[in-house]
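Removed from the display is one protein chain of the complex; every other protein chain stays in position.
Labels A, B and C are assigned to the chains in the order they are written; within every chain, residues are numbered from 1.
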């Protein structure tokens, strides 16, 4: 189980390869990567992500601990960036390794749903025509209820 | 959308990196990798995967076409190996790219559920104490019913 | 003439992966009946049809499927991909 909160870019391929490397008992690996997407109207200059140092790591570790308690996982990884990100840059990544695919998928989706609404990050979209904090979606709060 | 049926080993990290590379509109990428796992009792020498050349590619392309019709996907990838595989080797991989995480996750799970029971592959576990065809699981057939 | 293919343990019981069959069978089930009448190994392979799946011209099908115009029939156990 590991947590990394960083401003540095990370390499999805390299992280996936490192995570997948030779662990006994693993039959299924799921990864999720979130990427900065332009607005529907276009013109996004960058995304700025603010976080709460200290609480962020605690919250993510708590979420991972809960995932490990609920599913049969062999390992998990969460990487989440903060700072200024460009369109197409990876924002964050979750990876789960389990004996079976059901556990790997469910735990990855659970981690994502919790990160969306329970990890202290805030996104701001910055464009030439102004900057705007991304609003939380009711759908994200609803997604938590299924767990 | 792409399908690769091959005996050659593939590199999870390199495939993930290539799939994730700069596509406009992508906000979420999900990958699933299936890995040869030893038997609970240990001692697996190798896994042999037989397939039905011709039908395999058609079946997988059909499954991907259905996924693209049902979810908002920007791209998908299925790689599935056949032949003799060692413990810890990747068997297959599914990747989905979508604007939103819900579509990427659902399509990846759908593709997996269909590959398990509808793509013409058969696995045989070979060990020093004998060889055995892997039996289809009722749970895999049940998993299809949710879609 | 129909190409008949066998996979996994069906192939192992029959002893080879493929054969050309001269048949006037109207359906897959009729073809199975003809094959079973040939030799014990076919009898062994087709003993329990609920344990088998069939593809007709590379598309999953059923035992009551008609064979008119069909070029390829394959028999195999439930698939275990992924």
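As a working rule, contacts are C-beta pairs under 8 Å (C-beta built on N, C-alpha and C of every residue); 3 or more make two chains touch, one makes a residue touch a chain.
Bear in mind the structure is a predicted one, so any value in this text is a computation, not a measurement.
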Give the labels of the shown chains that the missing chain contacts, considering the complete complex.
-> A
Could I get the residues of chain A that touch the absent chain, sorted low to high?
-> 34, 50, 52, 54-55, 58-59, 80, 91-92, 112, 115-124, 133-136, 140-141
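Basically, only the chains that are shown with their structure count from here on.
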Distance-to-centre winner among chains (Cα means, whole assembly as reference) | B
Averaged-CA centre spacing for the pair chain C and chain A, given as whole angstrom = 48
How many Å are there between the centre of chain B and the centre of chain C, using C-alpha atoms for each centre?
-> 26
Let me have the rounded angstrom distance from the C-alpha centre of chain A over to the C-alpha centre of chain B, please.
-> 23
By the touch definition above, chain B meets two or more other chains at residues 34, 112
Which positions in chain C touch two or more other chains at once?
-> 82
